[in-house]
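With one protein chain removed, the remaining protein chains of the complex are shown where they sit.
We just call them A, B and C in the order they show up, numbering each chain from 1.
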Amino acid sequence: MSGVRIGLLGCGRIGRMHAELLARQVPGAGLAAVYDVAEGAAEALAGEFGTRRAASAEDLICSADSDAVAVCTSTDTHADLLVAAAAAGKPVFVEKPLALDLGEADRGIAAAEAAGIAVQVGFNRRFDPSHRYVRDRVAAGDIGDVHLVRVTSRDPAPPPAVLSLEASGGLFCDMTIHDFDMVRFIAGSEVTEVYAAGAVLIDEAIGAAGDLDTAVVVCRHANGAISTIDNSRRAVYGYDQRVEAFGSAGMAASDNPPVASAASRGPDGARGPGLPYFFIERYIPAYVAGWSAFVAMLGGAPSPCTLADGRASLALALAAWRSVRERRPVAVEEIG
Amino acid sequence: MSGVRIGLLGCGRIGRMHAELLARQVPGAGLAAVYDVAEGAAEALAGEFGTRRAASAEDLICSADSDAVAVCTSTDTHADLLVAAAAAGKPVFVEKPLALDLGEADRGIAAAEAAGIAVQVGFNRRFDPSHRYVRDRVAAGDIGDVHLVRVTSRDPAPPPAVLSLEASGGLFCDMTIHDFDMVRFIAGSEVTEVYAAGAVLIDEAIGAAGDLDTAVVVCRHANGAISTIDNSRRAVYGYDQRVEAFGSAGMAASDNPPVASAASRGPDGARGPGLPYFFIERYIPAYVAGWSAFVAMLGGAPSPCTLADGRASLALALAAWRSVRERRPVAVEEIG
Amino acid sequence: MSGVRIGLLGCGRIGRMHAELLARQVPGAGLAAVYDVAEGAAEALAGEFGTRRAASAEDLICSADSDAVAVCTSTDTHADLLVAAAAAGKPVFVEKPLALDLGEADRGIAAAEAAGIAVQVGFNRRFDPSHRYVRDRVAAGDIGDVHLVRVTSRDPAPPPAVLSLEASGGLFCDMTIHDFDMVRFIAGSEVTEVYAAGAVLIDEAIGAAGDLDTAVVVCRHANGAISTIDNSRRAVYGYDQRVEAFGSAGMAASDNPPVASAASRGPDGARGPGLPYFFIERYIPAYVAGWSAFVAMLGGAPSPCTLADGRASLALALAAWRSVRERRPVAVEEIG
Partner (left out) sequence: MSGVRIGLLGCGRIGRMHAELLARQVPGAGLAAVYDVAEGAAEALAGEFGTRRAASAEDLICSADSDAVAVCTSTDTHADLLVAAAAAGKPVFVEKPLALDLGEADRGIAAAEAAGIAVQVGFNRRFDPSHRYVRDRVAAGDIGDVHLVRVTSRDPAPPPAVLSLEASGGLFCDMTIHDFDMVRFIAGSEVTEVYAAGAVLIDEAIGAAGDLDTAVVVCRHANGAISTIDNSRRAVYGYDQRVEAFGSAGMAASDNPPVASAASRGPDGARGPGLPYFFIERYIPAYVAGWSAFVAMLGGAPSPCTLADGRASLALALAAWRSVRERRPVAVEEIG
């Protein structure tokens, strides 16, 4: 293996995807070792990609065969693993969300900052070429001052088993967290206030667990812009991911790439192909580009998704929950 | 002139447009007489279209040469003119908004209902083929239960002179009123709660007048759906009017018709034509279709935009203002 | 009536359309008188639009109530009517094709040129905003040297009765004539050679009459460009009209405007509205713009569609017929 050797912590669905990308598709990077508390999952991945199964997270983090660590474990372990990587002086890729409460997040951040390790949080959408086109227009000044941002983010189906609110942080921490990052990324300005309206329209069991499956969020930004997010856990037509920036000089918007660039016409009108099913089908090129940015970060480039970005999105998710519970707009500074 | 003879009250910008449509483009209707308190404006229109200039609103409403009355005067006169038309037993087309307070609106509605006259409120967007395509998909069940509605509604430029808040009712009564009608029309369900976030990002003079030039509104509907509206008074790229319905079985969305269906490609990417400048450039076919529906209503069909629709949108506009002032979601029933 | 007063010769389908446009929609023009050898048709139009029914073509052409003449009669009368209008010194709008043989065409052209009357041939597509966008890109140099032109031109249905080849000139003179004009217009260069391949795939009766219902034509232009035209008499999905220019610096293409700018998505993919049914549904704005150009021509502007344009397209149609019969590319100079 040439290039950066990555040790992977967590061999579940998202961990497997990262393993495959690192082993086969990311230029300048490779998969060095894997670990999961579920031994079978780690064993399977190690076999499939011909890599070492580490004896423990400690072993993986401290071993000389890994230049950096990818944290793809359950959210409640992220802070501890950040602390451990910081202690070992290893750069970290950490999946979102950083944590489910700000205290935990701050513990990990403090350790990382004290150790001076490079960290990238897994906000893959920043690397999608369509969303980036919008961001680039904003950055180039083509939009002028940003006044409005719109994010549509709808999953094709809820998670197979209803997530516990404690483990997942619910809709805002688990799913909307990406959209909170996108409104900050697109607007280029911090959010100061959040208003959220949620509903349970898809599955009563989600509501019974205290969670939401449908939501709209309105954010006010420090620069005066107002952004809106709309979420659903079940878009029967596929993964729907669009962002839009509107401002004093114009607008830019991303759309979903269709699975085929084709259409037909008949006496009953036009027909066309559907959308990518979910994030794996849509965002693989974005994940690969994210890993390339990680490799560049190890070479000295700034982190494209910092710990501060990770903390900020978590704060917005927590503000959204408070807004739903108290039925009022919530200033982000209330959250801490 | 054959067909329905319409007497026109109000010869300003919107009145002139209706005059031209009635005189030349609406099958089964014609322009019978015009009146405006500004004699010159009425004289000019009468000359241009070869029609009678009535001596007074009373004269126009009561005269036998008009089968029906179009009320295109300033908003503060709408209720009085509805009452007068009701007294004369004449059907009425009345521009939006119905009034600027619910008491006035209710006075006009009560008179119309007591007299049993047919009334159509000027919500022209219901007749736009693109928005109607979305509504038709909802009505056909293709969307299933509606969960989310999105309306983007951006004017190309603020009114040339800053409107007084008293005369216009401000952004929500003057501009968003159409969007409130659209979310009700598309969702097929009444709004029960309104949250609005507004800003002054375009022209400080608008803010100095107590008004807004940028806003986002979130509505909760009786059927559980949540809708969002985003407004700006200045989209430098043209009149931007889009609606979207999302539900349990799919989604449908309207887009802006370009001024030409064409595009070019060069080494720097793709280019294409702009959007229609404003409502005249986009919605003439919708206005004509609206008048055809008016003709059909006189023939016994139900009103496509009832006084109840007019009142409901006004109530939502007033709720939005209260939401902005009190920084909280406002139940529509608080408004009356 | 203010503006230019037009006398209309020919009250069939296309004549009725022009009558309506002139009477109601063309700024600066009006309908002065109508004539048709079928008295009933003329009577009906005169009644509908409140205009005079002329006693004869002569009467209409020579009468002082018409400033100009619109020739919308059957093709075999075009040359005679051009000659008569030339004799009366009246400007002429003449529908395509100019004639069915070049001798007839040249007779009309010679008379018009000798008299110095202004003449516009009815190539309405030059005024369509989408096709014009393509032409404008070429004219602006955005395409560079034009190398390839593509025209797709498909009718929704063949004429209700099979046209006699003698009266209509068949597919190439009746339908493709517009496309021959478009390739010249878009490429900005004369055609020097024509190759045509035709087929009868829709209706055997069309073939029995010696005509074609499906065809592809390849034209070589003086500037080196090669253009292709594809035609069908029956596109079940509506009127399909697209042009494309490709060159050394880029490309530009027009598409069909949909009847609604909207679409929907469901589990089975995307759906959208159909196309305009036929030329009336698509090209009314182009016809109105063409009449505005006619008014401008009467005011001194150059003809936007000259007699030379009309003759050139006819020559290409005749070359296409020879190519089909002799199964070889035909130099246009062979045709005369």
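Here is the rule we use: a residue touches a chain if its C-beta (ideal position, glycine included) is under 8 Å from a C-beta of that chain, and two chains touch if they have at least 3 such contacts.
It should be emphasised that the depicted structure is a prediction, and the values quoted were computed from it without experimental measurement.
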Please pick, from C:128, C:155 or C:240, the residue that touches the omitted chain in the full complex. C:240
Contact partner of the left-out chain, one of A:56, A:74, A:164 or A:264: A:264
Touch with the omitted chain, as defined above, among B:275, B:297 or B:320: B:275
Residue touching the undisplayed chain, where the options are A:207, A:224 or A:273: A:273
Residue touching the undisplayed chain, where the options are B:28, B:144, B:266 or B:285: B:266
Cross-chain touch to the chain not pictured, restricted to C:140, C:199 or C:222, is C:199
Missing-chain contacts on chain A, rising order, are 24-25, 129-134, 137, 142-143, 249-267, 273
Tell me where the left-out chain touches chain B, residue by residue. 236-238, 258, 263, 265-275
The missing chain sits against chain C at residues 145, 147-148, 150, 152, 154, 195, 197, 199, 201-202, 214-216, 218, 220, 224-226, 228, 230, 232, 234-237, 240, 246, 248-251, 327-329
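Everything below uses one rule, namely that only the chains that are shown with their structure count from here on.
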Using mean C-alpha positions as chain centres, tell me how far chain A is from chain B in Å, no decimals. 41
Per the C-alpha centroid definition, the whole-Å distance linking chain A and chain C comes out as 57
By the touch definition above, chain A meets two or more other chains at residues 236-237
